[in-house]
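Note that one protein chain is taken out, while the other chains of the complex remain in position.
This part shows chain A:
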Amino acid sequence: MRTASHLRVGDQPWVKWSLISLALTLVGLLLVVPLVAIFAQAFSGGLQTYVANLTDYYTLRAIGLTLFVAALTVPINLVFGVFLAWLVTRFEFPGRKLLITLIDIPFAVSPVVAGLLYLLLYGSNGWLGGWLMDQDIQLMFSWPGILMVTVFVTCPFVARELIPLMQQQGREEEEAGVTLGASGWQLFRRVTLPNIQWALIYGVVLTNARAVGEFGAVSVVSGNIRGETNTLPLHVELLYQDYNVVGAFTSASLLAGIALLTLLVKSFIEWRQMRQRAALSEEEV
């Protein structure tokens, strides 16, 4: 196929190797070194200090709150995402395209702006805030506010994963199910869900990762009450401001650990999806 006169860019070994080493150096400097540094700093005081920092009352409360918010955010956005993806891929209605675009707003908007929007709406000087205050309902500066902004920031993930897949799969299988007399719930359980399950899990993993790590939006509505409205990412900053560098990196190492775990699960799911697709195309042949 190829002759000496048709050398492409990068065919010469020195070009290839210098490009590879450049890429590796950049990846090392930008990704690997900071990641290693987090753990190195976290353990710089020895294992005992690490455990002591980890079991500090306020750190435990921050972990608890973060997990609590994520545990509520994920199911909410799971249901919302599936519902939305189903709606826009299975039905034709005016404004459908617009809806698909609107889903992406939380991606496009800076999280800090999202937080401020919620504050302006629900804060005591806000449109709804005054009324809420009269009813003695505290949304902002307490966990419901944190949950609200987290749901907002993470709401596109599940839908974004499902929409392309469901568009690609089409609705033939579901229509077949309907003609065979399946109820809506049966249809979803037996036909739709098995088809989208891996994309769904992927969406959930991403939602969870973001919900755990969200800083900007949460920091606006948190109120920074220690042990009460302080999430893990906020706790990292707070410890750092307090000159407790090792403590800050200890909490950061937890977040980094979650990130690594997310990547692992993500790779596994991608591998599963690839096998599934390969099996599918074999069947078709």
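One rule holds in what follows: a residue touches a chain if its C-beta (ideal position, glycine included) is under 8 Å from a C-beta of that chain, and two chains touch if they have at least 3 such contacts; residues count from 1.
Heads up, the rule we're going with is that contacts and distances are computed from a predicted model.
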Undisplayed chain, where the name is taken from the UniProt record, one of "Carbamoyl phosphate synthase large chain", "Sulfate and thiosulfate binding protein CysP", "4Fe-4S ferredoxin" or "RNA polymerase sigma factor": "Sulfate and thiosulfate binding protein CysP"
Identified contact with the non-displayed chain, of A:68, A:198 or A:268: A:68
Positions on chain A where the hidden chain makes contact: 61, 64-65, 67-68, 71-72, 75, 119, 123-126, 129, 133, 138, 140-141, 143, 223-229, 238, 240-243, 245
